[in-house]
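First up is the structure itself, then whatever we jot down about it.
Missing here: one protein chain of the complex. Every other protein chain is in place.
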Amino acid sequence: MGKKSTNTLVLRIIPYVSILSCLIIWQLIVVLNIVPNTLLASPLQVIKLFIYKLNHTQPDGGLILVHAFVSLKEALIGYVLALLIGIPLGLAMGWFKPIDGLIRPLFEILRPIPPVAWIPLTIFWFGIGLSGKVFIIFLAGLVPVVINSYTGVRMTNPVYIRMARTYGATKWRIFIDVCVPSALPMVFGGLQVALSVSWMTLVAAELIAADSGLGFFITMGQRLLMPDMIILGILMIGLTGVVIGIIVDKVEKRLVAGMWR
Amino acid sequence: MAISKIENKTAVKIALLEFLRSKYILYAISLILFIIFWDISAKMNGRFLPRPWAVLMELINGINEPIAGKILIVHLWYSLKRVFIAYAIAIAIGIPIGLLMGYSKLINAWIKPIFDLFKPMPPIAWISLAILWFGIGETSKVFIIVLGAIVPVILNSMNGIRLIDPSLYHAIRMLGGNSRQEILEVTLPASLPAIFAGLQISLSMAWTTVVAAELMGAREGMGFIIIRGMSVSNPAMIVGGMLVIAVTAWLLSVLMTLLERRICPWKTELEH
Amino acid sequence: MENRTRALKNFKVQCVGISKSFGEGNEKKLILDDINFGVGDEFVVVLGPGQSGKTTLLNLIAGLERPSTGQVFVDGEEVTGPGPDRGLVFQKYTLFPWKTVMGNVEMGLKLSGMSKKERREMASYYIDLVGLKGFENSYPHELSGGMKQRVSIARAYVNKPKVMLLDEPFGQLDAQTRYLMENEIIRIWQAEKRTIIFVTNNIEEAIFLGDRILSLDGKFPGRLKTIYDVDLDRPRDRADTSFLKIRQRITEETMLIL
Partner (left out) sequence: MSKVSVTGLTKEFGDLTVLKDVSFEVNKGEFLCIVGPTGCGKTTFLNLLAKLIPATKGTIYIDNEEADPKKHNISFVFQEPSSLPWRTVKDNIAYGMQVKKIPPAEMEARLEKVIDLVGLSDCINLYPNEISASMEQRVAIARAFATNPDLLLMDEPYGQLDLKLRFYLEDELIRIWTESKNTVIFITHNIEESVYLADRILVLSNKPTTVKQEVLVDLPRPRNILDPEFSRIRNQVTDLIKWW
């Protein structure tokens, strides 16, 4: 038993050691000039740049948090739109056959198109402003949201439906009382997938055409040959992605706990 | 038993026929309405949206008229080639890493935190760094695609091992299996379906990433085609390119499904 | 203690002073307490309601768990881990989904290094015995619950174990398949006798199958309560008055757990 507990202790420490040693190796690679500083910035340089960018707009014309905010805003608007339209649509497709029949073919055409492939057409239609980005994010988020909502309804335990039917519940009533709550966990499962797809697509869109946002920040870093900017941009994107992921997860758990146990 | 099966089958058949009949009509209506709607909106605003037949003509032209020096099929080949090279690399690295992470808690403790750190960063975000490192050629694109494709491979291989029903191990031990036989007869085959599911996600991820990478900078490939369509203001070329991208994505997924049925014929059980 | 050990010596399976608890400190929970019994060449049913530790008891005999105190002997040798001298049939089928019926049944022989031809022959015999001739190349997901459990039984039988351990093997089957399988297990057992320890929570099943019934108390910790001898001729009739009388007696003496 004693051996086991030291083992778990070791297992708990290793992750920190692992990350720390990675950072040290990274720092050493740059300091010892194994990879030239024009290609890679050290972690300390990146942190320095982050602090500098908190209150300086040079060289890209915006504070780092403003870039993050711009990306976040675009992503959230598109994402929420995808939820508002996608969830009811997917749920309805799962239960009402005529709606399924009419929407499904269009959806099947839409589905295999990678969201990033929409970028050129969208820029062509909307330019590089807010509306274009929102549109792309919306499209990217829509597919997983609809699929999960649809599948959720489809997976409703048939006994529940039969039970409600024997009490004389109408089709609409069964949908509201049985199918929707039963689909909820699955719907929420789709939210995370949709979020990561949306976020990735947004970054791609900003990399190609934007005048602000984290993707733009990275592009500027590339143009200015500043690896510390690029790395800071990548880290910020990852971090922001994690933060919204956690928020969605929390909201989701709250809502599910409210309706399901 | 047998009788009730027939009863079910006939019932299902009748229901299905009835259902399909109405469903296909709805599908047809839906598609026709969509094309009419598309055509009318294109007619009204032709500068931004190509009419359906214009897209078709563009595709037919693409068969023998080169775009930027290469015909359409060659562009498609370039994209596919990048995907396959990167995919092979991702599998070769990802599966062993994932399996080791699933098998050994110690290895997992070392690799997992780094993996978790990289996971939320979209592969496309790396493109600028990749261009800085490898230039704008093939290497940087393959690098990006590997980054995109390797995550689901690792994740699924790891979970594939983790989520094996422990009673399968009990069963093999009760039959007299030693630890080597456990790995050979249970661990590997039992994790196969999950690994395969990872490969499927990974392939579609790779395809998305190649398009994105080619959007950023390329002289050939399907991503190049649509970005080219944008810069020469030819919406038919964009939409045509998107169609080819979509059909390829669809074919790749069909291919994987067929492959899966060959490799894991028992998988149907695991789905419910 | 000494006496008891000696008294249990003639049995195929002996459980001596077994107790088992899970967890540590305040979380510690006693699951089985002071279990002593022996099983000869017979069909023994361990009867207990949910949470009486009956599955734990079987796992101890199987060697998948180690007792906290006490020892388990099979043929006079102490059980220290899982092994092919005991054949276990699980409640949840637990077949290898990537193997065919043949592949599953011959698995134990393959592990012991028997040649392909030999093990095919032997496995075929047992597949035939459990009534699955013609399904050798089917995968488990293509079989019904009853058929899966037949495969499980064949898979355990083929190893020629000293004792067969069955853990609520028919618990997941519908009532009619269950009746059928109860008749089948008796048929298989009469064709090739083995020592069987059969765990169930179903009183009717216990009386239909067992030479003896070991009844465990409900609610943790499980304790051995009564041993019933069932002196009825086989095949037994579930509606026979003597059957019903035993049933009534056992029913009255067990706990009701809602």
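Labels A, B and C are assigned to the chains in the order they are written; within every chain, residues are numbered from 1.
Methods note: a residue touches a chain if its C-beta (ideal position, glycine included) is under 8 Å from a C-beta of that chain, and two chains touch if they have at least 3 such contacts.
Computed from a predicted model, the values in this text were never measured in an experiment.
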*Candidate in contact with the missing chain, chosen from A:Met163, A:Leu225 or A:Val243*: A:Met163
*Using the definition of touch stated at the top, determine which of C:Thr100, C:Asn201 or C:Ser215 touches the missing chain.*
C:Asn201
_Missing-chain contacts mapped onto chain C_ = 49, 174-176, 179-180, 183, 201-204, 239, 241, 244-245, 247-248, 251, 254-258
*Residues on chain A that touch the omitted chain in the whole complex?*
159-160, 162-170, 173, 177-178, 181-182, 184, 259-261
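Definition applied: only the chains that are shown with their structure count from here on.
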_Chain at the geometric heart of the assembly (C-alpha centres)_ = B
*Which chain's mean C-alpha position is the greatest distance from chain C's?*
A
*asked:* Averaging over Cα atoms per chain, report the distance between chain A and chain C in Å.
replied: 51
*Whole-Å gap separating chain B and chain C, where each centre is the average of the chain's CA atoms*: 47
*Name the residues of chain C that each touch 2 or more other chains.*
none
_Contact set on chain A toward chain B in their complex_ = 10-11, 14-16, 18-19, 22, 39, 97-98, 100-106, 109, 112-121, 123-125, 196, 199-200, 203-204, 207-208, 215, 218-219, 221-222, 225, 227, 230-231, 233-235, 237-239, 241-242, 245
_Touching residues on chain B, where the partner in the complex is chain C_ = 1, 165, 167-168, 170-178, 181, 185-186, 189-190, 192, 264-266, 268-270
*Enumerate the contact residues on chain C facing chain B in the complex.*
62, 64, 81-84, 86-88, 90, 92, 94-98, 107-108, 111-112, 139-141, 144, 155-156, 159
